[in-house]
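A protein chain is absent from this complex, but the other protein chains hold their places.
Note that the chains are named A and B in the order they appear, and that numbering of residues resets to 1 at the start of each chain.
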Amino acid sequence: MITAGVDIGSTSSKVVVLEDGKKILSKVIIPVGAGSSGPARAFEQSIREVNLSREDIKRVIATGYGRTHFPGADQQITEITCHARGVYELLPGVRTIIDIGGQDAKAIRVGQGGIVSNFIMNDKCAAGTGRFLEVMSRILEINIEDLADLAALAENPASISNTCTVFAESEVISQLSGGTSREDVAAGIVNSVVGRVAGLVKRLGVQSEVVMTGGVCLNWMIIRMMEKELAIPVMASPMAQLTGALGAALFAFESAR
Amino acid sequence: MPEKLTSRNLLNQLQTRHYTNAYTAKMKGQLVGWATSIFPQEFCETMDLTVVYPENHAAAVAAKRGALPLLEQAESEGYSVDLCSYARINLAYMKSQAAEVPIPLPDFILCCNNICNTLIKWYENIATELNIPMILIDVPFNHGYEPTPAAIDYIKSEFEECIRQLETITGRQFNFERFQEVMKLSNENSRAWKRALDLNQAVPAPLNGFELFNYMSQMVCARGRKETGELFKLLIEELEEKISLGKSCYEDGEKCRVMWDGIACWPHIKHNYKALAKSGINIVCSSYPEAWVLLYEPGNMDELARVYSMIGNNTCMEYQADRREGEVRNFKLDGILFHVNRSCKVMAFMQYEQQRLVAARTGVSIMNFDGDQADPRNFAAAQFETRLEALMEIVSQNKSAKKSKEVMNNDPA
Partner (left out) sequence: MTQLKELLSTLEHVAKHPAQVINKCLEDKRLMIGCTPEYCPEEIVYAAGMLPVGLWGGATSIRNANQYFPAFACSLVQTTLELGMRGVYDQLAGVIIPAHCDHLKCFGQDWKVAVPQVRFIPLAHPINRKLEAAVEYLKSEYSRIKSVLEEIGGKPISHQDLSEAIEVYNLHRKTLREFTLIARDYCTTITPSVRHNVIKSGYFMDKLEHTQLVNSLIGELKKAPPEEWKGQKVVLTGIMAEPKEILDMFEEYGLAVAADDLAQESRQFRTDVPEGKDPLERLARHWSCMEGCSLLYDPQKNRRFMLKTMAEESRADGVVACIMKFCEMEEFDYPIYKKTLEEAEIPLLYLELDLATPSLEQVRTRIQSFAEMISLKP
């Protein structure tokens, strides 16, 4: 039986197509997300790659920020539940998941059988989210992907104390115009996000093993800094951004069976 | 020749002693209390109890740049970032005792909501977490200009209850003779404090307004003590001397006299100080230190209830505007700088109307800025500096407008 999971984030769309809940047939990532043509394109591409059509897919589950607006889905499940399921499949020993998304950051406690036993999301402001990194990268005139690399070159990481995006923006600008190096400012920005998210995790209670999912976990530097903040080893999910889509595809298989 | 003791040195000594004494007391097995900053200390002073003041402590922690770890700890325990930062610092400290200046944990707590109701919630949490007795003196908010007779009776009955509770906690009897003495001393100190504050009405002002925040600590922590009187005696002497010499506390004289409305931004106080000096703005007074001027006839319980109820934060729009208007006139102010304090709802939520009222009545220039008394994250240096520049511009425009008006008024026709 073939099932699919579609994870529609605020900045990217991810699809995993699964056979019998085991074998991954295809996986696609398109860097545009909710509200764009990204989800539909990603979905079409993922089935075309393996020469399938929509009818061949027994069940499709959508997850992520844009889950409620994907017409092709049979069901929607939140990214929180799906990340937990995906991680459980890949790394069954994990108890704590950290997911830094574009709109919100989450800390998830995984209980028995990959079921969520508690979770915490950031409050409404953008501090500690991908959005914050994005705004700050723009001031530094670099791509968000390059932020951590730049930060890695820092000698004296600056301290960016403001959490309000508007205030932090002016703080970054005045640091730069005050002569602080771009590297040090970049490190300050990353530190600030890591600090905020680590706060969420502490609120949930840190329990080993800890894993990071989502696009941000491709960034080794953020993982190292998170380890330092939490004083515990932090792994990256082997399927990174696709973890949620995998979880959704697994749920699709389990519910169709 | 030994150097002459300055009031500043004495203040530092007294403050250090305040904290070490508290620790020694705790170590000796004596009871230690925590109290809100304008709790009627007359009662605990009479009982000779060792009391420390979490708000004062949190301010000290923040000024020494130690707030952030405690704030983050509080947040990780589930406290919202929107709560008063003093509360967050203190509730975290209560668990971890991680601060440069330590204070002993309390055996009982004393809370009076004359500055805010936030304190009640905060203190409830201390009482619950440490499982210790809490004494609450509730002063109902004064929607009218003054407390009603019924409110006074209620507060007086709370005083009696407070005495009963203190007797139970300590196992000792309340000594009314000593109470009378403490009240007398407290009034003397309040008068001295007021005298010191008022000396700054002189032009040029002898004391930098930021210093007031420092001296204020002594009024918070030891309003009923003899040494406080000595400190202010010294301070007054110094100020009078400066005035007689016509000395300003600012090197390049006094360009613009401004009141700081609200609490200091402790984590950024150095920056604020420098930025103000750079723009030539002199803070000559503040609405905040005035709150510890508590004058009443010793022994008159009605008056005691009344003064503790009439703290600025606990009063109505008109009363607050009258007070500010008086300050503008007495201190010959050019401007008021309003600290829109993210932590302090009760101060921030009437500020906008206060600004309109006071500006309309006195023509004083107004500027506000966003900040927080102890959370370093809620303040932007760039915004602060821009606002100061703007304030200076408005003040000088107003001044020249006033001048031309005066010229017109001088016209004999």
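To be clear about the criterion, a contact is a pair of C-beta atoms (placed from the backbone, for glycine too) under 8 Å apart; a residue touches a chain by one contact, two chains touch by 3 or more.
Note that this is a predicted model, so its numbers are computed, not measured.
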Hidden partner chain, touching residue among B:Gly29, B:Gly78, B:Gly171 or B:Gly253: B:Gly78
Option touching the unshown chain, where A:Asp74, A:Glu89, A:Asp123 or A:Asp149 are the choices: A:Asp123
Residue among B:Pro140, B:Gly280 or B:Gly312 that touches the chain left out of view: B:Pro140
Full-complex contact with the absent chain, from B:Asn113, B:Ser186, B:Ser248 or B:Ser287: B:Asn113
Sites on chain A contacted by the missing partner chain, in the whole complex: 65, 68, 76-81, 103-104, 111-113, 115-121, 123-124
Sites on chain B contacted by the missing partner chain, in the whole complex: 77-80, 82-84, 87, 113, 116-118, 120-125, 127-129, 134, 136-138, 140-144, 148-151, 153-154, 156-158, 161, 316-317, 340, 342, 345-346, 348-353
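Here, only the chains that are shown with their structure count from here on.
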Between chain B and chain A, distance of the C-alpha-averaged centres to the nearest whole Å: 46
Chain B partner contacts - residues on chain A that touch it in the complex: 123, 161-164, 167, 170-171, 173-174, 195, 199, 202-203
Touching residues on chain B, where the partner in the complex is chain A: 68, 72, 75-78, 80-81, 370, 376-383
